[in-house]
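Here the complex is missing a single protein chain, while all its other protein chains stay put.
Coming up: chain A.
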């Protein structure tokens, strides 16, 4: 008994000690933090930036070559805080402490709310001293002027992915979503003309019949779908269908579809392209050309199938990056845009005013840190910073010729996580890649040093290196050098001008309706893809509409119509000019 009691006493004492020590530890770190922050404006004092970033896929301290770049340049470490990793709840908890982060990257509606809630620092007085940021003065001013209750034009944020082109131009060679087919398989079938999606299904079916497996013998299906991004991008519906609506000139804006004639219809209307493209996938499934695991697999599994040649249709322009290599472009087995005659494509113009996300400084930073954050942001917008963001390391990712033009080297650095030499910080290239994952200026912008865009795909040296037989054949058949040239020539590209407007965020009621309707819409969509016949497809569709109405879809649709009308009006005004 005595022993027991003694043990209990010791235990409690230890417990109390641990608790006290825990608190003490915290105060100690806090103290060092304050001391470190009281710097003098030079870079002698090392600093850590808490970087709240909605674009980041990585949480924790930046490592590898990019860590070395910012350490050498500014003597800082980047502590990434990513809601994509930690979950959206972190936004709520950090906001309630009044300190979201030292630097933040936010979606524009959240940014507007955060300015209102006093979480964002007013940088009007200082931004004028930063020449690289002031290059984009026009875009920055427009963004901040559009903030509600900001009549005197204070500056709070800097748009992401601005360009130095124009808000109505389209400078890229490809658009975000278009039908991409394997050139070798298409050629095998004699490169027939594709009139509509039924023809496309016929072709895919033939491809599957001719090649039921990839070279390794694993079963291949022309279409492999995944569910991870359903309801994302501010669009109701499954991500694999929402992109396909742009093939018919329609774009989903929240819970509505914007038709080419500039009218909104509800996303669950049978007149919309969502219905059409969902039906397309259903027909594909009935023909047996959809991967049966589509409903249960995640993006990683689907992506592995793309990498191993087990799919024959792609629809995102970046998706080809998992298959097209320079070798495959050479032997003609790469994916490329294949026109379908009845289609007309929707594309957003160059993001002159920014992509919708915003860089800003947290309101709680002290003066020394603020100084260095602004230095960092200015560098991030400078040609030097942009080269790191868009290409990587000079001498490892690119070389500079005697004429000043860049040449791309180690083109598998990202894909194969190639080891970086120690002089650049060592480690794998992908592991040490810029975890901010968000550019201040878009890669299509012109680099003043070369007169060419930052994006390597548009360098003259790269174009020359990738001018393969396949590219030549494609150009000969369709009479254009690049997909976008073809679309412009045939007048089948609808370019929606880039505008900078502030849209209202969802009130609490609407956000719940949105979530519940979005879940219903996605769940039913998946079941419709697997419907046995048109009867089942349509009965599921009408059942879904009833359910959505019960959740308050009408209210949501009305809210979104009013919301996106603001943006549409601004776009129409630009087009009139």
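The definition used in the following text is that a residue touches a chain if its C-beta (ideal position, glycine included) is under 8 Å from a C-beta of that chain, and two chains touch if they have at least 3 such contacts; residues count from 1.
Methods note: contacts and distances are computed from a predicted model.
Undergrad: Have a look at "Hydrogenase 4 subunit B", "ABC transporter ATP-binding protein", "NADPH-dependent 2,4-dienoyl-CoA reductase, sulfur reductase" or "Putative aldouronate transport system permease protein" and point out the UniProt protein name belonging to the hidden chain.
TA: "Putative aldouronate transport system permease protein"
Undergrad: Of the residues A:297, A:397, A:461 or A:557, I need the one that contacts the missing chain.
TA: In the full complex, the listed residue that touches the missing chain is A:297.
Undergrad: Based on the whole complex, identify which of A:153, A:192 or A:219 touches the chain you can't see.
TA: A:219
Undergrad: Touching the absent chain in the whole complex: find that residue among A:269, A:308 or A:516.
TA: Once the missing chain is taken into account, the touching residue is A:516.
Undergrad: Among A:46, A:131, A:260 or A:550, exactly one should touch the missing chain; which is it?
TA: A:550
Undergrad: Based on the whole complex, identify which of A:85, A:117 or A:415 touches the chain you can't see.
TA: Answering carefully, the residue with contact to the hidden chain is A:117.
Undergrad: Of the residues in chain A, which ones touch the absent chain?
TA: Residues of chain A in contact with the hidden chain: 8-9, 12, 15-16, 19, 87-89, 91-92, 95-96, 100, 110, 113-114, 116-117, 119, 218-219, 227, 231, 291-293, 295-297, 301, 505-509, 511-512, 514-516, 519, 522-527, 530, 546-547, 549-551.
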